[in-house]
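Heads up: the structure comes next, in structure tokens.
Here the complex is missing one protein chain, while the rest keep their positions.
First chain written, first letter: the chains are A, B and C, and each begins at residue 1.
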Amino acid sequence: MSLVFAGLCSHAPGITARAERAPAELREPFFANFNIMRQQLEAAKPDALIVIAAEHFANFFMDNMPAYAMGAAPYYEGPIEDPDWLKIKRRKIPGNANLSFRLIKTIMQDIDLAYSEEWKCDHGIMVPLHFLTPNYDIDIIPVNINCQTAPFTPLKRAWAFGKALRKACDFVDERIAIVATGGISHWPATPNSGKINEAWDRDFLDKFARNDKTALLAYNDEAVYADAGQGGAEIRTFIALAGAVEGRKINIAFYAPIPIYAVGCTIAMVDLDES
Amino acid sequence: MSLVFAGLCSHAPGITARAERAPAELREPFFANFNIMRQQLEAAKPDALIVIAAEHFANFFMDNMPAYAMGAAPYYEGPIEDPDWLKIKRRKIPGNANLSFRLIKTIMQDIDLAYSEEWKCDHGIMVPLHFLTPNYDIDIIPVNINCQTAPFTPLKRAWAFGKALRKACDFVDERIAIVATGGISHWPATPNSGKINEAWDRDFLDKFARNDKTALLAYNDEAVYADAGQGGAEIRTFIALAGAVEGRKINIAFYAPIPIYAVGCTIAMVDLDES
Amino acid sequence: MSLYYVQKFIYNINRDTKLQTGFAANADMILANYDLTDEEACALREADIGLLYVMGVNGQLLMHYAAYRGLAWDDYIQAMKDGLAKYGEVRAGSYVTIDGGAGGAV
Partner (left out) sequence: MSLYYVQKFIYNINRDTKLQTGFAANADMILANYDLTDEEACALREADIGLLYVMGVNGQLLMHYAAYRGLAWDDYIQAMKDGLAKYGEVRAGSYVTIDGGAGGAV
């Protein structure tokens, strides 16, 4: 098998844009766990990193909104946001179109994904890369799941996508890492920004850590919106990762609500070697 | 059940752009069968007409190429081509966004279709509408299957899409008509334009008429390209229709190679009432 | 009713630095490419973030547009609150304010 790393992290733009405004006793362990994740990712020596993201209208609009899309370009660009605002420099990021298309051709036998021969990354991908591949020296392959506008990708299809992605990874010779990135409960980009439903988050993370497919797919959009806000739709990225590592537990390395970052900040990794 | 009409027709731009250049003994029976199809469509009193098309880069490019997309706009526009070239006037065409989204929400449980809140129609939709709804007085819902650039939508997924579309049609109260439109063998937009593999076409149409799922899904992209040209990829629209009327035979009302129209011209209809 | 095109303009300009240059040079010429009411075109030109929020622009589009138009984070949050006070409740979409903005960090 060629999946060599699987993990999940938050991507809220406040993590870099407003980094210093969080209390040090929350920020420091959060960033320390990003560092641990980076070390484990590097130790896995991946040839490519697939980022399963929930973008925020960087590439996809309602003129053509795919349930999922995968990048297939030789390079990508980001961030689309004002670099001074996000505090991440705009740059090109290396890709691998040939590998992308090999993965896509396998996945599309089961999952009707769109493919994109150009891609602009927003904070949803740039914040994770800022911490995990700070030298931008690993080929990335961006993936988006529609978490941004209803009708959203159904949860069971997000799971099926993760499973199909895993099958495709196992089918290529390259060493593949997957990082999913999304928020749990949050009310971003509203006056409620900073509101976090910690009890809901911890209950969700418990199901996620146990990789309880039935429990994860039992959520419904209306309840998630009511309990977990607009940002709750991003649980699709968690569920896709769970599908990709079906049957394995997921270690929650860090969780803490950090209101000025507007999300319950999360770092999770999967031990792919455990029996 | 609320599917009230199902049929298929050719859409090559030469059918209108170069109408008078075909021999009258071929053109007249072809256009007469378009007329019969229009009468049957009108007699079915549909509330909306879903056109399953193979577009030609009217709305979708390799920056975001969906396996299929469905329109969800209050109106559409077309043709994108020079109206004097296509000989079809540019106009708005009525849509029904509410109905579109009800269909999409059902379909997306099984099929990961993209949705599009605006859509520009090319000859792939305008030529059929020119003959079938000449007064543009029926709400249309455009659908595209990627037949234009590899990797194409797998044939088995095109079939599955047709089946999911049928399920969604049966789930709404409106009376729905479906017209699929595509070419069989052809080498369009090359110096070979006009080349037609009649033997291959007739063999394909035999399988299509019998609605032989196994035979239809046994085609593969390499052989179709070799035997049926660049345009052969459009058999996906035939296969989606076959999936939508699974178990029913399809009547080939007309078939004749018409080289100046660059395709074997086809009209087919399904008797939805037969037991 | 052209919220779709308000959002499409924001989508396009948020991701395209060449369009940003064109908009800085001649905003009206760029806005003329979108099917907008006068109120919508004015809100976009004047960066009336509060009104755009109340109109129902998806927050993920508006947050980036506010940053591109130069609003610092706290000012952007305040602009939405001011918009609610001035124009009333959010008219469309899912980016409504709940509980009067309770739980917010700013």
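Keep this in mind: a residue touches a chain if its C-beta (ideal position, glycine included) is under 8 Å from a C-beta of that chain, and two chains touch if they have at least 3 such contacts.
Quick caveat, the model's predicted, so the values are computed rather than measured.
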Contacting the left-out chain: of B:189, B:223 or B:272, that is B:189
Where B:38, B:105, B:120 or B:167 are the choices, the one touching the absent chain is B:120
Considering the complete complex, of B:41, B:58, B:184 or B:265, the missing chain is touched by B:58
Residue positions on subunit B contacting the omitted chain are 13-14, 17-18, 56-59, 61-63, 80-82, 85, 120, 122, 148-150, 187-196, 225, 230, 259-260, 262
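The rule is short, and it goes like this: only the chains that are shown with their structure count from here on.
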Using only protein Cα atoms, the chain sitting most centrally is A
The distance between the C-alpha centres of subunit A and subunit C, rounded to whole Å, is 26
Among all residues of subunit C, those touching at least two other chains are 4
Residues of subunit B that touch two or more other chains sit at 117-118
